[in-house]
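The complex appears here without one of its protein chains, the remainder shown in place.
So, subunit A:
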Amino acid sequence: MSLPSTLAGSAVAILLMALVTYLTRAGGVFVMSRLPIGPRVERFINAMAGSVLVAVITPMAIQGDWGARLALLATLTVMLASHKTLAAISAGIATAALWRLVA
């Protein structure tokens, strides 16, 4: 099944993407509101919340170049030391840019 990429075809494809994406946004809440949330489910969810981010970040560190790795390291360091989000992110970007300028 495929659509021609005319404006109408593209519009339908984009609407389908939008629908699927909203279902992912609402689906987790919808399903969980129908599950009883005991202490085990709660602990699962607590551990999972940060794990989502870990699973997104890890490949960037592994597959990225040294610029990306050092950028993450810089962000981590500044964040642990100062707890200032913007400073931490800026440090990461600056580190990557500097590394690539030099390397």
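Keep in mind that, in the parts below, a residue touches a chain if its C-beta (ideal position, glycine included) is under 8 Å from a C-beta of that chain, and two chains touch if they have at least 3 such contacts; residues count from 1.
In this section, contacts and distances are computed from a predicted model.
Taken from the listed names "ABC-2 type transport system ATP-binding protein", "DNA repair exonuclease SbcCD ATPase subunit", "Formate dehydrogenase, alpha subunit" or "AzlC family ABC transporter permease", the protein name that UniProt assigns to the chain not shown is "AzlC family ABC transporter permease". Listed by residue number, the positions of subunit A touching the unshown chain are 1-5, 7, 9-11, 13-18, 20-22, 24-33, 37, 39-40, 42-64, 67-68, 71-72, 74-76, 79-80, 83, 85-86, 88-89, 92-98, 100-101.
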